[in-house]
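Missing here is one protein chain; the remaining ones are kept as they sit in the complex.
Up next, subunit A:
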Amino acid sequence: MRGADLINLLLPDEILDEVLRRVAVSGAKRDLDACALVCSRWRRHDRATRRSAKLAASGARADEVLRLVAERFPALVEVSVDERISVEAAAAGPSCAAARSRRRPMYDVSPSGRRRRMSRSSNFGAHMSPFPLDQPGSDNETERTCLTDVGLTSLARGCKGLEKLSLACYIGDPGLIAIGEGCKLLRNLNLRFVEGTSDEGLIGLIKNCGQSLVSLGVATCAWMTDASLHAVGSHCPNLEFLSLESDHIKNEGVVSVAKGCRLLKTLKLQCMGAGDEALDAIGLFCSFLESLSLNNFEKFTDRSLSSIAKGCKNLTDLILNDCHLLTDRSLEFVARSCKKLARLKINGCQNMETAALEHIGRWCPGLLELSLIYCPRIRDSAFLEVGRGCSLLRSLYLVDCSRISDDALCYIAQGCKNLTELSIRRGYEIGDKALISFAENCKSLRELTLQFCERVSDAGLTAIAEGCPLRKLNLCGCQLITDNGLTAIARGCPDLVYLDISVLRSIGDMALAEIGEGCSQLKDIALSHCPEVTDVGLGHLVRGCLPLQSCQMVYCRRVSSTGIATIVSGCPKLKKLLVEEWKLQETNEFFAPAYPLLPSYATVFLLLLEIPYPLQPKNIKLKHL
């Protein structure tokens, strides 16, 4: 019978819940919202089972929205409250029935065919003008333009099962304490850009739900001092993940955490005030530590890493950023003691020399990923040891290591045959010999990035094309590459998904034509600063690469509005386009017909042509069309 609902009446509740659960796991929030609109039964089930929500902290109705969400979605487990999202002020209409808002569509479709970006606060928030406004307890007449503690308190009381909470907004201490009192199962807490609170609030929260807390992250919260960390140490014995970014933390705070949280597995510290004593304590007490990340740590010396090495035998990940006082001896300690080391990243530790890597090569056979950024003193001989010792290496990432030459990379290629990712930026001494060696030895290479490596030429690229089935290739700034090299790539790597050929002066339309023919899976292409590419080449590219989603082509002086129109009309899946704004404005007659073909969720980024020096992010205007 037409129009009759046969299945819904027979579907048991458990099956419906299971269906909704699977939609939540695999689909977008949009899909779940659509399910909630099918009928009132489905909406009831969705409300009873919805597990995660992203809520707005800006807008005058934020408190009310949060209260309603807490009442109607009691099963929420993961909540993120963000002040970048805003509840749009709905028209106040006390007589509008709630029923009318239920039938209103979820999104407005504006005339240009693009969905207006709705606030991501609960489905009903933005359209729900007519709920009864019971005034909150406080009587002061101050203008409320954002979330306050009242809203957070209602969230805490309503969602008792909350496990994961992320706050990025302006709230006060009572709000945090309310969360602590209400959500006794809280496992993950993340505070970022939270202002208006003080240590009191966080301490209150921790005292109440510290037992269940497993993960704590605090960043850009200038109020946090050691007092909070003392509380963490006293009340959070089960803490496994801690990430701290603060200028006021000193040694005592970190020592308290070390003594109290013996089960700590991941530690990320960006604290200028702490030094060696802090890490001595971590090494002494936190023997389960697996991942350590130290950023801008200006005060600690080799002594810290020696303590860590002695105590944390399970260390697998080590990240050191801008640690100027460290020398090779630190890495020797770590290498000799932490046999399970798998991921190592050294950024800007200028006093680390060749010996540091030699120790790693000799003592860490399990190394999987190695990143060296701005290490100008490391020389080729270090890689001889790494090549010999670390045969399981999967990923190598080198930036600004100016002394590394082809020989070093040949050692790696011959020793680390399982390499899948290789990335080199500004390797001015690297040339074709290294590439040929990789092509012969590393048949699993999938991602290759060679940015500003000026000696790399077509010969090396052709070898790679024949030897390695690449999926991602970045050749930005390798000036010697010509159309021939790219032709070889197009013919040899049909699985290519991402290609960046920016700042290549000699490539032209022939390369694009070959890529169009050969790389039918291409989703992402960047060809900015290529002066010889013209609209004709773009036409060939678009004809072949149907799955193209993202295209960047700024500063291509021979590409005109016609070329842009070709891209827009030829790529049905286009989501992101980076191009100069004047190229679009010039040709309304070309662009206008093509524009409605852009999928409604596409975002077109436009770059203004006048770029004053220096290029600061604030000088670029990005517009959503």
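What we mean here is this: contacts are C-beta pairs under 8 Å (C-beta built on N, C-alpha and C of every residue); 3 or more make two chains touch, one makes a residue touch a chain; residues count from 1.
Everything that follows uses one rule, which is that contacts and distances are computed from a predicted model.
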### Query
Which one, "Argininosuccinate lyase", "Auxin-induced protein", "Protein yippee-like" or "Elongator complex protein 4", is the UniProt name for the chain you do not see?
"Protein yippee-like"
### Task
Quick one: say which of A:265, A:299, A:529 or A:583 touches the chain that got left out.
A:529
## Note on the structure
Touch with the missing chain holds, among A:477, A:492, A:516 or A:563, for A:477
### Query
Given the contact definition stated above, which residue among A:400, A:483, A:514 or A:580 touches the chain not shown here?
A:400
### Task
Decide which residue listed in A:503, A:522, A:565 or A:584 touches the omitted chain of the complex.
A:503
## Note on the structure
subunit A residues touching the chain left out here are 348, 374, 400, 426, 452, 454, 477, 479, 503, 505, 529, 555, 611-615
